[in-house]
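Here you go, one structure.
One chain of protein is taken out of this complex; the other chains stay put.
After this line comes chain A, so read on.
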Amino acid sequence: MATNTWLSVLTATPLFAVGLTLAAYLAGSRLFQRLKRPAWLPAILIASLLLAGALALIGLPYATYQQDATWLTVLLGPATVALGMPLYQQLPRVVELWRPLTICLPVAATLAAFYALAIAWLLGSSDTILASIAAKSVTAPIAIGITEQLGGTTALLLGALLVTGVITIPCVSLAARLLHIDDERLIGFALGLNGHAIGTVRAFEISPTAGAFASLGMSLTGIFTALLLPLAWRLIGMGG
């Protein structure tokens, strides 16, 4: 089979998987700009659809691709550490708002995980599914670490992250209208806390202040959830 020969020649090194990922990422970003940056269709979703389509088309098994793409994904480690820099830059704002934040953040970040878990559990979802969606409001690099601790599936987690991020945007507009809130700081914080990076990007479109509060909400939710969720999981005896 000629196509199989081609495929085995190309996939002899991980560079094919790396190149394919770069190509899909660039094409996805370009298409996203062309579509006038729709909030309901993030660039990463377009790029992933293109990539999944390409894999299916050339018949490269996902397991092979995933293994070769480790050359890229290994960088997630240092990239997560790198988030310590923006976190440091937000410290003055944390100090300024420490009192409301110490009350609001633990409650809101806990509920962000709890509501979805409770509903999924009531609807009879398996332990693996619960472990995979628990970190749904946490920014991806941190959420992947949490999900590995809980014994969930990374692929399902990332799908849950996309859905949560996209749905957070209309939810925040609706809730702000219901509660008569027009303070950009609060709207930004809610976007980042619930909708992680996707919500934060949206908040920066509203205003720089909203964006700054969104990054704050995103970082603090990530840290709080990373420190406490795996511990809570162990205490209630999930995941072994």
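Note that in this section a contact is a pair of C-beta atoms (placed from the backbone, for glycine too) under 8 Å apart; a residue touches a chain by one contact, two chains touch by 3 or more; residues count from 1.
As a working rule, contacts and distances are computed from a predicted model.
Participant: Name the absent chain as its UniProt record does, using one of the following: "CidA/LrgA family protein", "Rieske 2Fe-2S domain-containing protein", "High-affinity zinc uptake system membrane protein ZnuB" or "Xanthine dehydrogenase small subunit".
Facilitator: Of "CidA/LrgA family protein", "Rieske 2Fe-2S domain-containing protein", "High-affinity zinc uptake system membrane protein ZnuB" or "Xanthine dehydrogenase small subunit", the absent chain's UniProt record names it "CidA/LrgA family protein".
Participant: Which residue among A:7, A:58, A:163 or A:206 touches the omitted chain?
Facilitator: Answer from the full complex: A:163 touches the omitted chain.
Participant: Spell out, residue by residue, where the missing chain touches chain A.
Facilitator: 17, 21-22, 24-25, 43-45, 47-49, 51-52, 55, 62, 65-66, 69, 72-73, 75-89, 91, 97, 100, 103-104, 107-108, 111-112, 115-120, 123-126, 129, 133, 136-137, 140-142, 144-146, 148-149, 153-156, 158-160, 162-164, 167-168, 171-172, 174-176, 178-183, 185-187, 189-190, 193-195, 197, 222-223, 226-227, 230-231, 233-234
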